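Quick one: the structure is below, questions incoming.
Moving on to chain A:
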Amino acid sequence: MTAAIVLVLRRDLLVALRRKGDALNVLIFFVIVASLFPLGTGAEPGQLRAIAAGVIWVGALLAALLSLPRLFAADLADGTLEQMVVSAQPLPAVVVAKIAAHWLTTGLPLALIAPLLGLQYGLPGDALLVLLGAVLLGTPVLSLIGAAGAALTLGVRGAAVLTGLLVLPLFVPALVFGAGAVTASLSGIAPGPHLSLLGALLAVSLPLGLWATCAALRVALD
Partner candidate 1 sequence: MFSNLFNFASPQAFYPVAGRMISWFGWSAALLGVAGLYIAFFVAPTDATQGESYRIIFIHVPAAWMSMFLYLVMAGWAGLGLVLNTRLSGMMASALAPTGAMFTVVALVTGLLWGKPTWGTYWVWDARLTSELFLLFLYLGFMALKEAIDDPQRADRAGAILALVGVVNIPIIYFSVQWWNTLHQGASVSLTRAPSMAATMLAGMLVMALAAWMYSIAVSLARVRAIIVAREQDAAWVRSGTR
Partner candidate 2 sequence: MGQERDTVNWGGVSEFIAMGGYGAFVWGSYGVTALCIGVEVWLLARGKANP
């Protein structure tokens, strides 16, 4: 089982490495979205600091959403996915590996670049650290729930928009706790409780997202 996870993980990372553009575009999209807001709201430092966490988090949600079709669609098109589902390897192992690869190529870069955007918004040092931690903890939740949404809409017409409709409401807790951690630290409250809740959310999303993704893939390829 571990061998299967490593194999699929390595393969997906290799595919991502060959198509660097896909992952890179998501990052650029994230930076553009975050850079648009000051142009819309005005660049008053106090106001920017107040909206920073929310803007960066919503940008991360949208970027994660845009990256979701990449998760299964190409493998469905060339038949790899069907082979993975019918193979002797347990499906949850395959799915764990694919979600991990998705997080490594999307969530992790988003988390690493988020403090840079926070700098744009004039966040102080400790808030930047909290932002990094919150996005690191929150993006796996997005990958897990997002994978379920991508699997449910696999091969369905209008899949991209539909995925957004399905998963964005489910992203709400991650947004609340993630952005809340940064806002709390800005106003001098310890961000610990928010980050703990984010961790708890991850603990719930792991089995839920895995189960839903596996079940949805079986339905889609039935």
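Everything below uses one rule, namely that contacts are C-beta pairs under 8 Å (C-beta built on N, C-alpha and C of every residue); 3 or more make two chains touch, one makes a residue touch a chain; residues count from 1.
How these were chosen: all candidates are chains of the complex that A comes from, given by their letters.
If you're wondering where the values come from, they're calculated on a predicted model, not measured in any experiment.
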{"item": "Complex member in contact with chain A (any copy), out of 1 or 2", "value": "1"}
{"item": "Touching residues on chain A, where the partner in the complex is candidate 1", "value": "145, 148, 152-153, 156-159, 162, 165-166, 168-170, 172-173, 176-177, 180, 183-184, 197, 201, 204, 208, 212, 215-216, 219-220, 222"}
